[in-house]
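What you see is the complex with one protein chain gone and the rest in place.
Order as written gives the chain letters A and B; numbering starts at 1 within each chain.
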Amino acid sequence: MASVTIDRPIALADWREGRVAWLLATPAIVLLFLFILLPTLAVIVLGFTDFELGYGGFRFVGFANYAELIGDRTFRRSLWNTAVYTAVVTPVSIALALAIALLIEAETRAKAFFRTVYFLPVASLLVAMATVWQFLFHPTIGPINTFLASFGIAGPNWLGASGTVLYGLAIIGIWQSVGFNMVLFLAGLTAIPRELYAAAEVDGARSWLDRFRLVTWPMLGPTTLFVTTISIINSVKVFETVKTLTEGGPNKASEVLLFTIYQEGFVYLRVGYASAMTVVFLAILVVLMFLQYRIVDRKVHYA
Amino acid sequence: MTRLSLGRVLRLSLLSLGALIFLAPYLFMISTAGKAQSEIFSSSLALIPEQWSYVENFTKALSRVSMPTLLWNGVVVCALIFIVQVVVAIPCAYAMAKLKFRAARLMMVLVMLGLLVPIHATALPLYVAFDRLSVLNSYMALVAPFSISVFAIFLFLQFFRALPDDLIHAARLDGMSETGIVARVVVPNAWPAITAFAIFSVVAHWNDLFWPLVVVTNQEYATPPLGLLYFRAAEAGDDYGALMAATLIITLPLVAAFLIAQKRFVEGITMTGLKG
């Protein structure tokens, strides 16, 4: 910066513009380093230490934390539960959202009403609505089991039994995310050129299913892929319902990744160990994004 | 115009059934918030309370945890986060989109990297640092990590790229400074993106439980989700009438905002969703 040789007025103007650009971007750059890059690097470094909050010093322990993770039954359980939860929530939520979007799109009058209703859970406080679901799921006084009982079915202890708790949480997760996926599908559907449907009809696509397979489904490709990635990532990040309703229980049946990290890091204050878990969590996100990126370029964009 | 064909009847019934299921939690929340303890335990599916106990339940809900404080905290935190995010992101996005900025490519890489990293990943070091600086339990702790939104930069960047260069050139010929251009030309033209981002940001941070749970242990700074968690702990879980009254109070502001401006909401979420 010390000596900038300016021999032409154009270079001077460029240099001025560059300086203004730096000025405008500086706050963002500083904050980006402070709150994203530095902490991310720190979490990777901390993952190689035995740092615990409350104790002064720490030392580097190499891959000891990761070695411990491999043998940690809680962590393995947590990974498995997160995978199961994601495997249930993602496909069901996407399929339901697509079905609802198709039904709403075909409707003429009540479009806005139904869109509002299905979207309502997205705009509702999840912690609060989880509490309501806890009541709905209550084994004895809950409306769901009362309803089942009227058909002579003995409902399970949804959130209280280790066999059903993940599915109970999954139902809440699906209920909460369908509306979000639905509006994305609706936007995708509106973007399909009408002439393609006309062409399909003239070409002999008689039934709704023919037109869906020939036009709708392929044209929704980018939307579907995007919705899938977002849904998977959001499912992997499940935390609110677990923290509010089950605290990982009963008997670790609903331990999920973020909840385990939270417990280790902020309750037991084993920062080093929790950092190693966080690195695993980050790695999962990176792999997911990478997969999406690859498929996007290869398959669903037809340009 | 509207013929009631068989297909349409089937479609409407399916949609209505689904809508009923989706609305059920709200119906039971409103209904249970007005029922007395004994009636709740009689486990009937009746939605209209036999005895109207709304007043008692709401009184209980309001007395255990200071609801006004919670809602106020929620508003303050969301407003601060949103304002800082926009003030930081817009100039940066403008510089990247419209100025000869040599670091623009590098910034783009940083932004893409930043999009990958959620608060859950950076929470541990930030918590340690905030603890060392003794700033836990403050608005500052609640807001600071979200002061930079790479998503906002990304969204505005895409929006600004679509603005015609001639608009900027005309403003320059009119003698405006670059900051003047941002304030008087770019921002007024970016309103659709700003409102969309506002909705996205407010919904995200009003609902966030993770970070407030990490940095706040003092009820005075509790946000709505955290406050409800405290309330549940204090209530030992079984007084569903009061619990539902509390959830009703806490859910209402955002739901009301959504119902009033539902078109904006859906557009905002769609726009931010698809750009992300």
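Keep this in mind: a contact is a pair of C-beta atoms (placed from the backbone, for glycine too) under 8 Å apart; a residue touches a chain by one contact, two chains touch by 3 or more.
To be clear about the criterion, contacts and distances are computed from a predicted model.
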Hidden subunit of the complex - UniProt protein name among "Aspartyl/glutamyl-tRNA(Asn/Gln) amidotransferase subunit C", "Cytochrome oxidase maturation protein, cbb3-type", "sn-glycerol-3-phosphate import ATP-binding protein UgpC" or "Phosphoribosylformylglycinamidine synthase subunit PurQ": "sn-glycerol-3-phosphate import ATP-binding protein UgpC"
Neighbouring shown chains of the undisplayed chain, as defined at the top: A
Touching residue (missing chain; options A:L126, A:A187 or A:L214): A:L214
Option from A:A42, A:L148 or A:A205 whose C-beta touches the chain left out: A:A205
Missing-partner contacts on chain A, residue numbers: 193, 195-196, 198-207, 209-210, 214-215, 218-219, 221, 302-303
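Just so it is clear, only the chains that are shown with their structure count from here on.
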Rounded Å distance between chain A and chain B, as computed from the means of their C-alpha atoms: 15
Residue ranges of chain A touching chain B (in the complex, touch as defined): 14, 17-18, 20-22, 24-25, 27-29, 31-32, 34-40, 42-43, 46, 51, 53, 100, 103-104, 106-110, 112, 114-129, 131-133, 135-136, 138, 140-143, 146-147, 150, 175, 178-180, 183-184, 186-187, 223, 226, 230, 237, 239-240, 243-244, 258, 261-262, 265-266, 271, 274-275, 278, 281-282, 285-286, 289
Chain B - residues contacting chain A, complex: 1-2, 8, 11-12, 14-15, 18-19, 22-26, 28-29, 32, 40-41, 43-45, 87-89, 91-92, 94-96, 99-104, 107, 110-111, 113-114, 116-118, 120-129, 131, 144-145, 147-148, 150, 153, 178-179, 182, 203, 206-207, 209-210, 213-214, 224-225, 228-229, 232, 240, 243-244, 246-247, 250-251, 254-255, 257-259, 262-263, 265-266, 269-270, 273-274, 276
